[in-house]
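A single protein chain has been omitted; all remaining protein chains appear in their positions.
What follows is chain A.
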Amino acid sequence: MAKKLDKVDVVVVGTGWAGGVVSAEMAKAGKKVVTLERGENANREDYIGVKDELRFDNRFEIMQNLKGDTVTSRNELDETALPVRTMKDFQLGVDVGGASVHWAGSTYRYWPYDFEIRSMTEERYGKDKIPEEMSIQDWGITYDELEPYYEKWEKTAGIGGEQDPLAPERKMEWPNPPMEETPPLKLFKDAAKELGLHPFQMASGNMSANYENPDGEKLNKCMYCSFCTRAGCDFSAKSDPLATVIPTALKHDNFELRTSSLARRVIYDKDSKKAEGILYTDLVTGEEYEQPADVVVLAAFAISNNRLLMLSDIGEQYDPKTRKGVIGRNFNGQYNSAFNGARGFFDDKKFNLYMGAGALGACLNDYQADNFDHSDLDFIGGGCIELRQYGFGAITSGQNIKGDTPTWGKEFKEESLKYAYSMLHVWYSACTLSYYHNYTDLDPTYKDEFGDPLLRVTYKFGDNERNIAKFGVERCHEILDAMGADHIEDDEVPDEFDHKYQGGHYTGGVIMGESSETSAVNNYLQMWDVDNLFVVGGSAFPQFGGHHPTPTIGALAYRASEGILKYLDDGGGQLVKEKKAAKA
């Protein structure tokens, strides 16, 4: 029997940017809030002095152990899904701070087009431009409406950047200057300019200067030590929830953080249509608890938000055959179609590629969103062309070989040593659009350690994904050519999703929108069906834009926080009136 605890104002599941922001905002507003985290009680000290490629990049030390649960994966509706068993194939965040602790730091706002993709595509190209099987839709919020929340998050996170020449003018300056320009980035920018493109220094969550955020949290200047992505920061110089919103929340006595606490169900009353709290298991003792609350916030990773709703039988499960139901609909993410480009090998140049930072990079948005004419193209949407200087360890650098080189043996060794610091990868991180046949539900076979079904992901590419990737590879090739690479290897565009969940960018399934027929939550991320249940995070994305997701998750978390406070202070109820006859 689960032990029932005292009721609080708000219970939050998850401590990443989504749960962290909500926790901090509730704590600041004086609400009694309990936040549950399945992982361990990590803090900034845990990452001091552990610059270890094998441990973090190859053994995924700070990713979620899959022993307890994972997803199952398949391409086709009639296929039997198999579990994704290893962390090499599935990298999820865990511990306090969640996936945000190991994010690289690249910081992009989505484009006005991203938020109104269906309306704006139909308006410019006509209805026939969108294939029938594509289930993309407007977000129910515009860029202009979301901008104040982007600003709020960027200030909290202390993002450093410069104005993208093609982007909408920012109302607020970036809180910090851009990061340093290094020789490979300069080479990239010069070449791109020569081609008439508009490169700029990528905005970064790696601190370009010492910074104190509006909540009084202090971040240090980045040392360019290279251990960002998949690692926690040695210096508190990467903006993450451990350095910002979690300490802010912890300053308030009305906030409580409970770690090793795995949320298993939303306690839900079907008659009143209210969420009553969270049932969770203490993973150290094995004991079960019920945490009642006036407002329940699911702010875990998209995978967990999807699964928790399904296990709790809340909302109507999406069915791809009837195309009815909303929970699990439009599951999406950046899979192997989303990072293709070209690799340039330089015979007479060596770059200090062991130095770097996760979001030390240059990029351009000439082929982003609807910034270029798609009339004669066989896809819609776009992506960002990037060159990064992450800073690579020797295991990674030791594998820079041209495509026709063997991956082991004498020739491998010779070539890999030759190009270890002479290969630059320019890639196009393209949007991935939603289709009726891509969704999540509960797996009929595989179970977690408690006997609950795993989440099953059904995902295959549409032509848009293959075509946009091919287009991107050609553009990256042109840039590398202008950069003077001696050999250029084009990435092979994959035919199909390969069940590798790397990169950690998975979204959808509990998507936002204008109508309860085609979305699960409104633009405060409040469920249409259950007005005291907010589902916050990438799970709300109706489709994936041509940029990484973090800033949009941060902005939506501030938007949701505002909604939760409205709900608590104004006597509840639906915060948004839905529009019927929604598109898509």
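The rule is short, and it goes like this: a residue touches a chain if its C-beta (ideal position, glycine included) is under 8 Å from a C-beta of that chain, and two chains touch if they have at least 3 such contacts; residues count from 1.
One rule holds for everything that comes next: contacts and distances are computed from a predicted model.
Per its UniProt record, the hidden chain corresponds to "Gluconate 2-dehydrogenase gamma chain" from the list "(2Fe-2S)-binding protein", "Gluconate 2-dehydrogenase gamma chain", "Ferredoxin-NADP reductase" or "Probable membrane transporter protein". Which of A:Tyr125, A:Tyr143 or A:Tyr446 touches the hidden chain is settled by the complete complex: it is A:Tyr446. Between the chain not shown and the residues A:His102, A:Arg118 or A:His499, the one that touches is A:His499.
Touch with the chain omitted from the figure is made, among A:Lys67, A:Lys270, A:Lys321 or A:Lys580, by A:Lys67.
Mapped onto chain A, the footprint of the missing chain covers residues 49-54, 58-60, 65-67, 69-70, 73, 82-89, 180-183, 221-227, 235, 350-352, 354-356, 360, 391, 393-395, 397-399, 407-410, 412-414, 416-417, 420-421, 445-447, 496, 498-500.
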